[in-house]
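Right, one structure below, let's go through it.
Every protein chain but one is kept in place in this view of the complex.
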Amino acid sequence: MYRYILKRLLMLIPVLLGVAFLIFAIMDVAAGDPVYSVAGADATPEQIEALREKMGLNGSLIERYIRYIGNLLKGDLGTSYISKLDVMKVYLQRLPNTLKLATLTMIVAVGMAIPLGITAAVHQNSIRDTTSMVLALIGLSMPNFWLGLLLILFFSLKLGWFPTGGSEGFRSIVLPAITVGTSLAALLTRTTRSSMLDVLRQDYLRTARAKGVSERNVIQKHALRNALIPIITIFGVQFSNVLGGSVLAETVFAWPGVGRLVVDAIDQRDIPTVTGALVMTTMLVTIVNLLVDLVYAFVDPRIKAQYTK
Amino acid sequence: MTNQEANDLILDIKNLKVRYETQDGIVRAVNGIDLTLRKKRTLGLVGETGAGKTTTALAIMRLVPDPPGIVECDKLEISGQDILSLPENKLEHVRGNDISMIFQDPMTALNPVFTVGDQIAESLEIHEHLSSKDAKERAGDMLELVGIPRERANEYPHQFSGGMKQRVVIAIALACNPQLLLADEPTTALDVTIQAQVLELMNELKEKYDTSMIMITHDLGCVAEVCDEVAVMYAGRIVEEGTLEDVFNRTLHPYTEGLFNSLPNIKDRKAKLKPIKGLMPDPTNLPVGCSFAPRCNYVSDACLKAQPQLRSISQTHRVACTAYDNPEFHIERRIL
Amino acid sequence: MEINQTNRNQQRATKLYKKRSALEDVWRQLRRNKGAIIGLILIVVIILVAILSPILLDYDKDVIGQHIKQRLKPPSADHWFGTDELGRDIFSRVIYGARYSLAVGVVAVFVALAIGITLGAAAGYIGGKFENVVMRICDIFSSIPSVLMAIAVVSALGKSTFNLMLAVGIASTAPFIRVARAAVLVVHDEEYVEAARAIGMPDWKIIWVHILPNCLSQIIVQATLRVGSAIIAAAQLSFLGLGVPAPAPEWGSMLSAGRQYIRDYSYMTLFPGLAIMLTVLSLNMLGDGIRDALDPKLKR
Partner (left out) sequence: MKKHTKILSLGLCIVFVVLSIAISPVSAEGDFVPSKTGAIIQELVADPNAVYQDTITIGVANDVTTLDPQASNTDANMMAFELTHETLVQIDPATGEIVPGLAESWEVSEDGLIFTFALPSGVLFTDGVTPFTANDVKYTYTRAKDSSFASAKVSDVVDINVIDDAHIAITLSRPNQEFLLLMAHKGMSILSEALCTADETNGPTIGTGMFAVEEWAPGDFISFVRNENYRGGKAPTRHIVFKLFKEASTRLIALQAGEIDVCIDPSTIDLGYIQDDSNLQLIQTQNVVMLYVAINTTKPGLDNVHIRKALAYATDKLSMIEVGFDGKGTVHNNYINVNQFGLKKDIAVYEYNLEKAKEEFALSGYKEGELTFHVMTDKEYKKNAALVLQADLSEIGINLVIDEMETAALKSTLNDPALNYELCIYQWTDADGTDFTVRNMYGSSMKDGVLVKNGSNRCVLTDATLNGMIDAALVEIDTSKREQLYFAIEDYLNEIVPIVPICTSYINIGIKKDITGAVWRPTAKHDYRFICIPEK
């Protein structure tokens, strides 16, 4: 097991190097030399060159990349072109906000999706099933930023229940969490349902029923644990997405999370911030995925057996 | 039927009908069968795939999925207890306690995420209200009973072979010492050598616990080995029933004859196999007359007009075939 | 040789027959699914609208024609969905916008399909180091949230409709790589593939003729559902100002423009949003239907 974890953590290294290179390459192609947007209009060529050196933009893509990796290994993500602040510090400033939003979103989504999905599957083709599936489909089809706008329109402007943005207090997190959580809840409901339907057809449930296990326990004990596996997969994938920043919701609600940090930095051609934030996010995503895989093993002994092999 | 016999009755079914209402139409899986079974006896329920054997067993357990399954029955009693009118929570006390079932495929019959010990212990916890520690202990006993070392109770199904899994399934079914055991093709999924072992084990345990059993199978050899009585099913109906002797040696129904004829003959290896021609009728669209008529070698116009009813040929032996209106009629198969 | 040829013809014949009956079967299943049919009808209507809109509407006059005096008028008989900040008719723009959203969604998915299937199938078939590299690249792509990925790509390539398609496509490639690879791995060792290899069929042909058709159903389902998410992704980028350049009536950019008028002129955000939702909804309903029809497990 530990060897498996270690192996996974080692596999993280090439991925992080790859992410850093990818971002470097993309930002290198990007229109607009960052030097000229940082330097003022009156900059002389000498000043430009000096600035270029100071910003670490001299040299070829590969040279810069190697330099960056060297610093990265020392835990140094560089300093922002714009604010001159340490990227790591800025990232860590934003991370709690994103984690807060992500966690609440996931809790709400899971809390809604699993009971709904189970009910839908158990009462397949009933009114309850149809209703929750139609709702899930709508939730899945709604662009989340639009939902955010509608929520603002209704709950902030018309009813005045929640603030339209900002990050103070619990009330300000409610609407962003709903915005991000809706499509997630929809997705999870659908996954739970189909996974549950799959499991409900399995013979071992018949065995359980034949044993005299009550219907409630058949569902909650025997079926759910098996159905959880695909749900956990989706959960893992989506957690990364929420974690990486529900950029749109963060923009709509002025939520100072990691996603907005990256978008703003891309706008400003602030390469160290873009790269640093994405590398850190990738690391988090990978670690979350590893955790998800460990949860798998906990739920499914067959997978555990694979890991220990 | 004498009083004594009536008290002895473990299972009494009258006019059981099961249909599945699906999008493709109504599948009539079981079309009015009567079954009785006395204590310590074993009934072989024989027929090809799709004849309605498994559905019958599920109906007895009241486990026919609804929707789409709809069960209709005039009488369904286990040891004199009316199962038909029991509410779901009472049924849970009957299942696994009074009646158990062994399912066809041991590969899928066990829950992959629980240890086998837990799965055996579960029914003990439910029905005998044992503490989880005692139940574990008893589960170990049960494992040993079916020939598996008790240490393996903490292992998961994927760590067991097919035959071992089937033993676990048997252990689960017998854990609470049921009066009636429904075994749905318990050996089909297993290797031949394992099949014999499992059958022997079941025979042994049945004797030991005085359990009555319905053995569902299409394997006539298996029937010969375990059963006292035989009922042959075709398209949701019983076409012939009687003692093992009756059905094997005094075969009456053309379908039963067909079943025997399609077995390879060890004594005459040159003899050509004679499979029953054609396929089972579409259960959504059963013919008006005898369901077997389209495949029957002895078919007459009368067969196509009305459904034949079971008629008694001897005290124990009954058959549903219009041809026997003619007292001269006999089938080709001769028992040597 | 002769015999071989006849054999093959026979094979082909059975295959054809099989294929047609499978298709018919899918259609039969699909027809029974109310949701799928509603989805199908809706999406056909939307596609027709998209195709016919240049005939129904005069682009210069109706779609981008400005009437500053008529700006920000709420829905009325003249302007069913009202007018926007430049006095343009929102109804015409929403109608015409279907062209952009559908085109972006479909092309993006094609990009993703093309890259994903090529890489995924090759990885699954060739295996070894190549597979490892492809899968690591796949890891890299899927560990960067796709929206951020697309934003980065668009800002690198510059804003244009094509780049938007490309960005959304690239950002949604990873799942296709995975699907294709998994499908190839499943059939890789099947006997008919072994047989094809034994008679010396080139690898690419084996992939193309024997392997891909076998994972087609999965890919079709994925693709249908992905068109919907690609449309949303494109709208998201447009919303962030990275989409189709003005004055094209792309739904996401209409939403973006309407955002600052949301308090008094909420219809500006309402209708384009509804249009996106309806399109994606119908695609999802259809995709679900196809999946259910193709997936024998779900048949009852």
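Labels for the chains are A, B and C, by order of writing; each one numbers its residues from 1.
Keep this in mind: contacts are C-beta pairs under 8 Å (C-beta built on N, C-alpha and C of every residue); 3 or more make two chains touch, one makes a residue touch a chain.
Note that this is a predicted model, so its numbers are computed, not measured.
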| item | value |
| --- | --- |
| Displayed chains contacted by the hidden chain, counting the whole assembly | A, C |
| Touch criterion as defined above, residue of A:5, A:82 or A:292 at the omitted chain | A:82 |
| Residue in contact with the excluded chain [from C:32, C:136 or C:159] | C:159 |
| Identified contact with the non-displayed chain, of A:22, A:77, A:90 or A:173 | A:90 |
| Residue touching the undisplayed chain, where the options are C:32, C:71, C:136 or C:210 | C:71 |
| In chain A, positions touching the absent partner | 30-37, 39-45, 47-48, 51, 79-80, 82-85, 90, 93-94, 152, 156-157, 160, 163-168, 251-254, 256, 260-261, 264, 266-270 |
| Chain C residues touching the omitted chain (full complex) | 60, 64-66, 68, 71-72, 85-86, 155, 159, 241, 245-247, 257, 259-265 |
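Just so we're on the same page, only the chains that are shown with their structure count from here on.
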| item | value |
| --- | --- |
| Distance between the centres, which are taken as Cα means, of chain C and chain A, whole angstrom | 22 |
| Per-residue multi-chain contacts in chain C, two or more chains | none |
| Residue ranges of chain A in contact with chain C within the complex | 11, 14-15, 18-19, 22-23, 26-27, 29-31, 137-138, 140-143, 145-146, 149-150, 152-153, 157, 197-198, 201, 237, 240-241, 243-245, 247-248, 251, 259, 262-263, 266-267, 274, 278, 281-282, 285-286, 289 |
| Partner chain A, residues of chain C touching it in the complex | 35, 136-137, 139-140, 142-148, 151-153, 155-158, 228, 232, 235-236, 239-240, 252, 255, 259, 262-263, 266, 269, 273, 276-278, 280-281, 283-285, 288, 297-298 |
| Complex contacts: residues of chain A adjacent to chain B | 125, 202-215, 222, 225-226, 299-302, 305 |
